[in-house]
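Here the complex is missing one protein chain, while the rest keep their positions.
Note that the chains are named A, B and C in the order they appear, and that numbering of residues resets to 1 at the start of each chain.
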Amino acid sequence: MKTYAKKDVSRRVMTLNMGPQHPATHGVLRIELELEGETIVKATPIIGYLHTGVEKHSEAKTYYQNIVMYDRLDYIAPAMNNMSYIGAVERLLGIGAPPRAKVIRVILLELSRIKSHLVWLATAAHDTGAMTVLLYCFREREAVMKLYESLSGARMMQSWICPGGLRGDIPDGWTIMIKAFLDEFPARIKEYRALLERNPIFLKRVKDIGYISREEAVAYGLSGPSARASGVNYDLRRNRPYGGYNDYDFEVPVLTDGCAYARYRVRMEEMIQARSIILQALVKLPNGPVRAEHPIFLAPPREKIHENMETLIKHFKFFTSGFKAPAGEVYFATETGKGELGFYIISDGSEKPYRVKIRAPSFSNLSILPRIAPGHMLSDIVAIIGSLDIVLGEIDR
Amino acid sequence: MHQILDKKPVDILKILMGDNILDSYESQDSVDVAVIDRQDLLYAVGLIRDNPALDLRYLSFITAIDHLETEKMFHVVYEFANLDYDSRLRIRIQISEKEPWVPSITSFYPSANWHEREMMEMFGIEVREHPDPRKLLLPDWVSEHPLRKSFPHGGEELWKFHQRTIEMFNEKSDYQGRTDDPWLERFIE
Amino acid sequence: MLTSFLPIFLAILIAFTLAAIISLLAGLLGPHKPDRHKNEPYECGIVPDKPVLEKFDIRYYAVALLFLAFDVEVIFIYPWAAASVKLGVFGFNEMLISVAILMVGYFFAIRNGIFNWNPHRHGRVVRDDNPWDSRGMP
Partner (left out) sequence: MRKAPRKPHEYLKTVGGIPSVPGVSTTKLDETINWLRKFSIWPVSMGLACCAFEMMSAGASRFDIARFGSEVFRASPRQADLMIVAGRVSWKMMPVVRQIYDQMAEPKWVIAMGACASCGGVFNNYAIAPGVDRILPVDIYVPGCPPRPEALLQSLLLIQEKLHKSKVEYF
């Protein structure tokens, strides 16, 4: 087939700036694309437009004050940032949470995973043209936010997990509300599946796009659903269990064909697994205190403050100048909706951490974009970014 | 723990590298840390990735720590992991502030590319043979290295830093931004 | 004879005058505050340092031409559709012939790959320069 169109086309590369203020870049990511007609020759992401200097700032605050700041990293599912940081601090101090707090933490984390995947589904489908899925997913997200609101009063940033357990116990009707939400959730998942998986436009936009082989995923440090869709069989909840995850049975979906559609299927499956984990946790919910007690590192419980003078002084000192953490270094990573979010805390024995390094999953997940983008069409890069599920708060830190 | 040799990665590394490992200890989260010199970093990283006994192909992160008081000014930390056996190893390099450079391991681990660029701009540690040593996160008019302990956390010097940026910004655009700050004392902690 | 076309001319006249009035009013009455940044092309927020309008690929021109051809064809179909009852089968055949003539151009374009924008990507973009594959990693 002799093609006139290709022969006399002068190889002129056009640079296009998919800038920080763009509806499809999931935040303030800027990509400089070099295009040859509609085919991408080179894509270089430029980040830093949301750099908030969190690592520098956390050196000026005590361990307890830092919790609030790490909510704002992955602002789609804040409870997961808390768990990573609190896990690191607890391991540094050598304290644990009481069993009831552990189970409630698992419930909060899995609710955040469902919320994070709902936001991903909303924006990914919206980018490939399925507008209704966005509004459906936000309806479910509002239901999850109502649960968080009834728990702590804050819709998004609860920072409910603190060293030694939780800030407070759950209200009475909370488990009933969760069960109500979880009962109707499978019907909703069926709705999304019906909207997307038999929709030829979505399938054509997502199938065989952004292929990542297993070796590239490991070499580029991908983690989470983006890596598990390329065959990397690694999930922190199962390989390095933390927070009591080892006594729940759930499967980890791993696919091997690594395209954007595989990442879609992995995340949809993870939402169903998260629902089953919460149901198991609701059954397993023990009674008992929600916060551990520790003479040095934790604040005395609220009701004991008025009994004698020492606990009152200790309470006051705890919240003003914090506790002196033992010197040492700790790295603790948890499996968030995006991947392995880890906190590397180095303490020199004072109240404030000497250095906090945040290993963000989206940071490495995005670093593979210059490798997989060339060869795709311009409209494919929108689907690739959607499928990688990046959030700019934790990339730019 | 390597499945077949059931040895920790640090012990295997000790066997392979002999006395090049200056010191090794176990951190609080039971991950072994090996302290080596930067001359044989590339050799160690080559071993870590390709040697079937170690086989740690996943680079978790690279970061630097600014030890203010000790003579060795910077510590550069690399964390490797093997996703199948889930064994982790951390490498620490101590470099002095006089010549803060580190060889780049992007040729071994492409995920190191961005981590090293961030370390370069935040600490001022030069990473040699890095394929793309541009700034990653900071705006291009900032020349200081914020994560060093000498950079101010807050207070008077930070406010001067803000004012310099506002003035620089005002020359470029036509709008005269507000440099006076009613809550100035809020900045001086 | 001419008077039978009067309603059409009237409709066209009203359309143009309305459009003219609205755009003129908006142009005249609205505030005009042009400044350097406002007149720069919109680059997602980045101040463009080099000229943004570069040469476009030839394939855009080919697709635009094809669209123009079919657009003109549609203009002819509208009056036929309005009077298709009166014209009856004769008009229908005429229109079929004219559309068929255009279809020849359409298939010629398809054969010559005007719509084949990304010829070298068939399905999955598999990169062969992947050094890790060759060494047989697990």
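Simple rule for what comes next: a contact is a pair of C-beta atoms (placed from the backbone, for glycine too) under 8 Å apart; a residue touches a chain by one contact, two chains touch by 3 or more.
The model shown is predicted, which means the values in this text are computed figures rather than measured ones.
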item	value
Interface partners of the hidden chain - shown chains only, full complex considered	A, B, C
Option from A:89, A:119, A:178 or A:383 whose C-beta touches the chain left out	A:119
Of A:23, A:186, A:286 or A:349, the one touching the omitted chain in the full complex	A:23
Option from A:42, A:72, A:284 or A:371 whose C-beta touches the chain left out	A:72
Those residues of chain B which, in the complete complex, touch the missing chain	137-139, 142, 146, 151-154, 158, 161-162, 165-166, 169, 172-173, 175, 177-178, 181, 183, 186-187
Hidden partner chain, residues of chain A it touches	19-23, 27-28, 48-54, 56-57, 60, 68-69, 72, 75-76, 119, 134-135, 138-139, 141-142, 145, 155-157, 392-393, 396
Residues in chain C touching the chain absent from view	28-33, 35, 37-38, 40, 42, 45-47
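Here, only the chains that are shown with their structure count from here on.
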item	value
Rounded Å distance, chain A centre to chain C centre (Cα mean)	42
For chain C, residues that touch 2 or more chains besides their own	137
Residues of chain B engaged with two or more neighbouring chains	57, 84
Touching residues (chain side chain A, partner chain B) in the complex	47-48, 51, 53, 55-57, 59-60, 88, 91-92, 94, 218-221, 232-234, 239-240, 328-333, 340, 342, 344, 346, 354-355, 357, 359, 363-364, 367, 371, 396-397
Residues on chain A engaged by chain C in the complex (per definition of touch)	1-6, 8-10, 12, 14-15, 17-22, 30, 36-39, 208, 211, 213-216, 218-219, 259, 371-372, 374-377
Residues of chain C defined as touching chain A within the complex	43-46, 48, 54-60, 62, 111-114, 116-121, 123-127, 130, 132-133, 137
